[in-house]
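One structure is given below, represented as structure tokens, and several questions about it will come after.
Shown here: the complex without one of its protein chains, the others still in place.
== chain A ==
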Amino acid sequence: MERPLVLKLDHIDKDYVTGKIVVPALKNVTLHVQEGEYVAIMGPSGSGKSTLMNIIGCLDEPTRGSFELNGKNVLGLKENEIADERLNNIGFVFQTFQLLPKQTALENVCLPLVYAKVSKKERRERAAKALERVGLADRVDFLPTQLSGGQKQRVAIARAMVNNPKILLADEPTGALDSKSSVQVLELFQKLNEEGVTVIMITHDAKVAKHAKRTVYIFDGELGDRDLSQDV
């Protein structure tokens, strides 16, 4: 069954200019992701996967090509409009969790809802529900320093999910975790995906990528269905 596209990247180029030298980071990248997919973007370091993630996450703009998010062209939008796209369509999960250290798990999860101008009462309710969804109902008032790595990452996932984004975008989500916690986090992604969440995960680890339903490989800025790094 053909489902609507939440992400449509066509012929994307990204060049970095240092002085007079132009370094191409992405070359003619085309990637379509349907709603409810679980896609892993895999590649070694320096392959351009972070650049791709930044573009998908609306943190950076491609030099050439077209980019539609949830059916809307997001290139050339004003800064505030792009911030709104990130707020409403993307849920970020970072390798280093990026939790605010002075705030409780619940307050960290509330943050996107603050920017979405949700009332305080509703914020707390929704954040508590999100924490429950990731299995941390009993840790709402804990500070990040009181949580394990895996728990921190689950708080970050709850934060990413709380505003019901179209895409959960995870950048090396298990990179800073031990194997047990990694498994828990990956199982959580799987569970969320089964509940209908579109997950795009960026990783260099084939074992991690295996959890996704579809894996695309990136090497030297080019996207392919095969792991070209193995040929080198």
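We take it that a residue touches a chain if its C-beta (ideal position, glycine included) is under 8 Å from a C-beta of that chain, and two chains touch if they have at least 3 such contacts; residues count from 1.
Everything below uses one rule, namely that contacts and distances are computed from a predicted model.
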Chain not present in the shown complex, as UniProt names it (candidates "ABC transporter permease", "Chemotaxis response regulator CheY", "Quinol oxidase subunit 3" or "Sulfide dehydrogenase (Flavocytochrome), flavoprotein subunit"): "ABC transporter permease"
Sole contact to the chain not displayed, among A:H11, A:H32, A:K102 or A:R226: A:K102
Full-complex contact with the absent chain, from A:E2, A:E79, A:D138 or A:D225: A:E79
Contact with the hidden chain (one of A:G57, A:P144, A:P173 or A:G221): A:G57
Contact set of chain A toward the excluded chain (per top definition): 54, 57, 59-60, 79-80, 83-84, 86-88, 91-92, 94, 98, 100, 102, 111-112, 114-116, 159-160, 163
